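Excluded from the complex is one protein chain; the other protein chains are retained at their positions.
Our next item is subunit A:
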Amino acid sequence: MQSLDPSAAALQAYARLKRRRLLWIALLALATAACFLVDLGSGPAAIPPLDALGSMLGLKQLTAAQEVILWQLRLPVALIAVLVGAALSLAGAEMQTVLANPLAEPFTLGVSTSAALGAALAIATGLGSSWLPGSWLVAGNAFVFAMGSLLLVQLLARLSDAGAETMVLLGIALGFTASALLWLVQFVASADALQQIVFWTMGSLARADWTVVPIMAVVLVVVAPFSLASSWRLTALRLGEERAVSLGLDLRRLRLLALLRASLLAAASVAFVGVIGFVGLVAPHVARMIVGEDHRFFLPASLLTGALMVSAASIASKLAIPGITLPIGIVTALIGLPGFVWLVLRRHRRTP
């Protein structure tokens, strides 16, 4: 009785650590749910969040006008905020791990500028992937260009047998090329088209409707389980490449699949709501700070920090200037930038 077996004590201590991490994840989930409800309620013609919840559960009858606002306007926006936030953050978390680069994010490999180029071409010329129905032209073209840019980077990296660093450089080069072409399109576009292009690239959750939300949900629901299933491999990669190879991992395959997942999430997000910056960079860092880098905890926590961040930004975008909803990309960048600077400074303080 006098001394506890040291192994048992260590096991108990680790069990406590795991419980603490799970508790954090539960707290993040609760905070996201709360933010989601507030997001539903806020804006012109406020609906008390609890009334909104009651209506969705069929417990409370709202006025007809409130019903329309809630179901047709607020709910798709609040849902897409959560979905896109989760998607971008998960994508960012995987990118940071497989590229071994804390500054990686879903748009590192040029996905966002390529998507913007695709959208701009569709807006300016009305051409594009003509097999898509008219209303989907812009989003569809953005998606096709985003995936195309990923495949191009993969192809170039494969041809040269390049590692993570080269891939990032290729992505940056591709991004610059795409933005040069984007400027060219903007230069020759009509004033009307130019305005639309600029507005598109700012990112807006208001584009969400009941066709976009289910598609985004399906993309996330299909991709996320594959990410979670590779969590131990991704954790192993954090032990260094040589260690990961000696543990029997096929790094090429691991990287290819992770980048494919990340790009799919990023391309879908950018196609539907435009470029929402900083979430994919900052949200995974916040998750890592809270639950560490064991990907069994890190990936779910990233999903939640991203969802929470965009949901909160959605509220802020409505409240900042009464009567006007700011483009979400502006809000996340303005909130994200100080957060990012704080992260960088904190990093320097801790490194001996």
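Structure notes:
Definition applied: contacts are C-beta pairs under 8 Å (C-beta built on N, C-alpha and C of every residue); 3 or more make two chains touch, one makes a residue touch a chain; residues count from 1.
Just so it is clear, contacts and distances are computed from a predicted model.
Here one chain is missing from view; checked against "GntR family transcriptional regulator", "peptidylprolyl isomerase", "Transport permease protein" or "ABC transporter ATP-binding protein", UniProt names that protein "ABC transporter ATP-binding protein". Remark: the omitted chain is touched by one listed residue; of A:Val144, A:Leu249, A:Val270 or A:Ala283 this is A:Leu249. Note that of A:Gly126, A:Pro225 or A:Gly240, the residue touching the chain absent from this view is A:Gly240.
The missing chain lies against subunit A, touching residues 6-7, 10-11, 13-14, 17, 100, 232, 235-236, 238-240, 242-243, 245-250, 288-289, 292-294, 350-351.
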